[in-house]
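Shown here: the complex without one of its protein chains, the others still in place.
For reference, chains read A, B and C in written order, and residue numbers begin at 1 within each chain.
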């Protein structure tokens, strides 16, 4: 059964049928499609198109089709070009010609737009949940190791000592923004195109607002032409997903570096690593590399859909069928990446001793500059002097700590013997106790704030 | 004057200086930089780093530098690698060594992140305003021509008759979503990185929340490492901009089609068209083609920054300097595209007669199917019969309207002479009076809703 | 059986196994994998690692595994993480521990790089063939309708009359460049990584050049580190494919416009169109819209892989596993798009009468300017005068042809009554007989050149 064809003299070319068919991927929409059809049937009954008895039959039929999907008994027929055709065809087999009334005043254009919104809103719920789980793992890691010092980096050069917990909490807040973005997106996406017809609206007396509410959507779309041709809700979701993956790629990069022999700050649990077919010693951070590598995939999906949408005339064009596969693949990618990274974080072995040993005294040069500031030297001058001190120490093959006071005094007379006291990693960390800083108390406050956020995100 | 160098034995390579320098484009941040520095100076005073007198001198100096920029008298020195260096260098020339205290506890890392946020929040205000102006032009066009019928299209084939005003209002709602997206973005972007230092926070007793408020920002960033390495606020803005431009590209495509000789629905005002150097008759819709073509540019900027961010380790890396040029170019593009398109819409000549003449009777086939539905035929069957009727009419070289009743009766006995009454474009349009449909009353309601929205967007 | 694991204390996490596994898509490489292994086995024999008897057994085993794939009898085992593991596991089941020798000195790193090259070189052959078939269809269309005039467009405004055949031949040459690009790419891609080991080369006395030749590849890769981490051959192919699809999107756009009711220049065969579920009259150019829409997909795949590659350290990283799915999907897309468009072109109905009727006399304004040039007026002036003539005609509600000579004489005295002779579409077309122009003879020469090209591309 085709949903069209009266106008046609001849069948489609066989290759064209394959080119056109979307059932191979849009079967995923079956639950949304049946949910939408049931709601629409009720609206038809309210509009007087279906009798109460016809409505009951139709809902029974739809319920049966849904069960067949859920029990994996549904059989796709060769002519089922998409999930909407497949469901309607099967409904016809179940309840006879009455099925033909379901499409009254409805087009696949408003139907598919509705289905896809219902589907994506549901699917995004899982993403939000997986994000929260990963965030919890990050907070737990931060809370578990609040006493570990490590080098903080800029330009991948050691910059200043920070708490391990401070470092890992920075990822918490990236993901918090990701969740907020999804919350905002959801508000915009939860609109109902149903009743927009092919593009011009419906001639039936349908209460579109009531229909929207029944579908759990906030409001109907304001304009029927926009309703059937709008894919903003997909492309904005793809953006949110791509940015999530970019954040994860940064976390992955950091952990790949930290788990190298040269850094050695963390050891990945072997459950998330793999070996080499040639080199027996290898324990490779594949989970992290995949998380990093898949960023390209999600950026590509976003770019691709934006490119597809560019310059499309109104209203619906078949080009829009290209919205689904990038969406489905994006969801698949997040559905694995987020839990896998949660596992990585939960099982991560943190090597505090390696971190401590790696700390370079030169990361305390800022403390030395601040020391001079405390003795009245403007910061810009004290910065230059501290830089010369680092250079001097390097030339002498030692560190700031081993420089004799006399040498420092040649750089500036304000140096006194007590300068050594500021050359202390822990002290440097604890000095940064303003909100958001790396001092233990500030990080503890951050952890508390994060736990409160998890209890009530947004 | 360089902000660093004590540690260095030798100067930069000349080409390297050019490669590294950002003053060529980041001078745009001067106002934000000075605003941020003034606020920071006050915070330093509150923290006891500056005396009241020193603060006054510093604020005077900053005000003077700002005036020099505003009066286009500021001269960039060869060693000014970026706007932050330039301002500090000039401040030093104005107020002497005291200038060297301004950087106490502050890093270019938190400084540049703050400046960029202040700048982008300000610039986005203009974008929102330009969007609203274009939206107003669309509503006015819709209100001015509420009586014009045109073919509505799907697949660029005539689908159903719609009101011109309904078509143009569909673009209003796309842009409304764009504004909503910017409103949400603003909430997320309005955070203060100041006080994050290089990455570890500040050792000074600075009230970062008060500092944020003073800068007109909602809250300080929660984590200093994230604060200096986060560019979400840029990349999300680039996404919002790219999607705006995608919407404009669809409007441009429609209007390019409609202004072709073959459609002839609209005539572009010559103020927005250009001619040909060879073909004397040409009046080309260059404004619209540029709006469509520049979509690639904005999609490219978004893709580019996402690519740059991929896999960057924490915290600040120089790669992040690549955030500015795509942002500036995106703002430049919107700053011209939006007003130009507003001009196009405001001056557009709409050719109602051409639209009316173009309407194909076959666009009423759905009405014919609905006619049968009204006589008890299930929609799926009536759809097939109406399709056969269109085919029959085409084979006979006529239209649905010229088909004899006898011919229709061979397709289905329920046809009666009154079938001709439904073959009326205006009737078809007015039938679709449910919310969001193309009937005049529904479109008028839409226009009212739009005007209310403009008065209170969100 | 895993190819690694001796070093590991525990199994992979279950989700991690799914995340890591590539067998779901890389099974496509089975033939290439077995071809590569057979060649490598022979190289091992020549290097003395396998006896003649062992080699024979191994080749038999590999042939058996290949047959199982070809007959669709191969069963993937749960632990087969990729096609290479699967083949080696099955080989082990077939020939016992001897299978364990096949991996001597070989790593999955050089193995997968070799397999992918063999696969892509083979698959690209089909693309080249499909391109040539489409090119043939274009030439045949051009040759079949050499007498049809149509408006040529710039800015989608009628510009000058051209031959339909000239228009369609322009697509031939775009595709010719695509073929040339693939020919160049092939030369670069046909290199053998085999023998590069994991990254450092092989300790076995293997003649890599002979091995390359045996695999039908030109040369071995020059550097073992580059050999295992290079994916240029994939990304360059993705670029070639994306540009092919961009070309097809332009062809599709033109044909979608031309098959609209407003243009009406062509009628798509119904075998390549589809209908509407709501509107009975619709015949939609879905084939063309999909071809246009899928451009986003291929541009996305290219962008995605470039993003994945950015900033990867040497040598192999697991990120590179992300090369395969975009490649496979790109090949799938071209494998349908090219033949479908060939079908569209071969069955296209061209409506010469509609084209002729659409021609606007104003497209002859250039001829009028040239007329003045022939009477000694510099082109820049004659262009201005011809423009004024078009304006005058429009103001008088007529065309260039109906302007009285007196009116033209007010614009320039050089006009004489014979000006009307140049206002002839056919004459304008035939005047452009320089190479590459639209005159019939020039287009015929172009067609001859194209047929010669098809016989010997490059």
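Following the convention adopted for this analysis, a residue touches a chain if its C-beta (ideal position, glycine included) is under 8 Å from a C-beta of that chain, and two chains touch if they have at least 3 such contacts.
Note that the structure is predicted; figures quoted are calculated from it, not measured.
Student: Tell me the shown chains the invisible chain touches, ordered by label.
Tutor: Taken over the complete structure, the missing chain's partners among displayed chains are A, B, C.
Student: Would you indicate which residue among A:369, A:408, A:431 or A:447 is in contact with the undisplayed chain?
Tutor: With A:369, A:408, A:431 or A:447 as choices, the missing chain is touched by A:369.
Student: For the chain left off this view, which of B:83, B:241 or B:283 is in contact with it?
Tutor: Selected residue, touching the omitted chain: B:283.
Student: Return the single residue from C:121, C:134 or C:199 that touches the missing chain.
Tutor: Of the candidates C:121, C:134 or C:199, C:199 is in touch with the missing chain.
Student: Return the single residue from C:14, C:314, C:353 or C:405 that touches the missing chain.
Tutor: In the full complex, the listed residue that touches the missing chain is C:314.
Student: Among A:105, A:193, A:220 or A:285, single out the residue that touches the unshown chain.
Tutor: Considering all chains, including the one not shown, the answer is A:285.
Student: Residues of chain B in contact with the chain that isn't shown?
Tutor: Its contact residues with the unshown chain are 2-13, 15-16, 18-20, 81, 84, 103, 106-109, 111, 197-198, 270-287, 289-290, 292-309, 317-322, 325-326, 336-337, 339-340, 343.
Student: Extract the touching residues of chain A with respect to the undisplayed chain.
Tutor: 151, 154-160, 256-257, 259-263, 275-286, 289, 303, 306-307, 310-311, 358, 360, 362-363, 365-366, 368-369, 383-387, 389-390
Student: For chain C, enumerate the residues touching the unshown chain of the complex.
Tutor: 3-9, 49, 88, 92, 97-105, 109, 152-156, 159-162, 166-167, 169-174, 177, 180-181, 184, 188, 195-209, 220-230, 232, 235-236, 239, 242-243, 246, 249-250, 252-254, 257, 292, 295-296, 299, 302-303, 306-307, 309-318, 366, 370, 373, 378-381, 383-388, 390-391, 428-429, 431-439, 442, 446, 449
To be clear about the criterion, only the chains that are shown with their structure count from here on.
Student: Return the chain whose centre of C-alpha atoms lies at maximal distance from the corresponding centre of chain B.
Tutor: Most remote chain from chain B, centroid-wise, comes out as C.
Student: Compute the distance, rounded to whole Å, between the mean C-alpha positions of chain A and chain C.
Tutor: Roughly 32 Å separates the two chain centres.
Student: State, to the nearest whole Å, the distance from the C-alpha centre of chain A to the C-alpha centre of chain B.
Tutor: Result: the chain centres lie 23 Å from each other.
Student: Residues of chain A that touch two or more other chains: which are they?
Tutor: If we look for residues of chain A contacting two or more partner chains, we find 3-9, 103, 109, 197-198, 292, 295-296, 299, 302-303, 306-307, 309, 317-318.
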